[in-house]
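Note that this complex is displayed minus one protein chain, with the remaining chains in position.
Moving on to chain A:
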Amino acid sequence: MDQLVLNLTPEPLPAFDSFVAERNREVVTALIDPQAERFLYLWGEPGSGKSHLLQAWIAHAEALGRASIYLDARVDRLPEFAREASFIAVDHVDELHPDDQITLFSIYNSLKEAGEGRLLMAGRRPPMALALRDDLRTRIGWGLVFEVKPLSDDDKLAALARHAESRQLAIPDDVFRYLLTHWRRDLASLVDMIDLLDRYSLALRRPITVPLVKNILQTTSSPS
């Protein structure tokens, strides 16, 4: 018998504030700087925080009152109306459909000609190693390119603590350390696990402790 719980905590919006920026400070600086290059490309390992940065950038653009759109090539095809926005983020460019590569190339050109608007893209590999159309690949490389460095364990612990705090959850530090050594190591999975623990503890009326985590990890699918 499982008690379902009310969805009291809204999903926090990715923001630059919640990005642990110790080693990636220059990336965040470039993203916020209104004078910076208008075409940017971020690359790095899965879990290094690229998608978070893209979404934070979009939230930042919306706060500035700019029309913006976040597109994830892994999830959806690029819509034609995307070019209407002035801040365009395209995630997972490695996985762009061939037709979408043409669309993105055309968006790039129209932004370039318009002289305003910004395009932020992200992928796993540096521009020259991307398996994309030559014309698009070179354009990606012409802009400002940053490697997003993976988070250290301390960065991850800090990010998890901050996430728990944003959900007003009191979680002892040993729970975070336990997760780091016994669960998937990328931040997205770790954060999802905190949210799962939140729901479990609310449903079971139990505090979030290492024994509870052990219990849940045993019943959840093993790390892949």
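One rule holds for everything that comes next: contacts are C-beta pairs under 8 Å (C-beta built on N, C-alpha and C of every residue); 3 or more make two chains touch, one makes a residue touch a chain; residues count from 1.
Going forward, contacts and distances are computed from a predicted model.
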(request) Using the UniProt record as the reference, specify the protein name of the hidden chain from among "Beta sliding clamp", "Probable peptidoglycan glycosyltransferase FtsW", "NADH-quinone oxidoreductase subunit J" or "Aldouronate transport system permease protein". (result) "Beta sliding clamp"
(request) Determine which one of A:Ala30, A:Leu180, A:Leu202 or A:Leu217 touches the chain that has been left out. (result) A:Leu202
(request) Would you mind spotting which of A:Pro10, A:Pro34 or A:Pro98 touches the chain that isn't drawn? (result) A:Pro10
(message) Contact with the hidden chain only, please: which chain A residues?
(response) 1-10, 168-171, 201-203, 205, 207-208
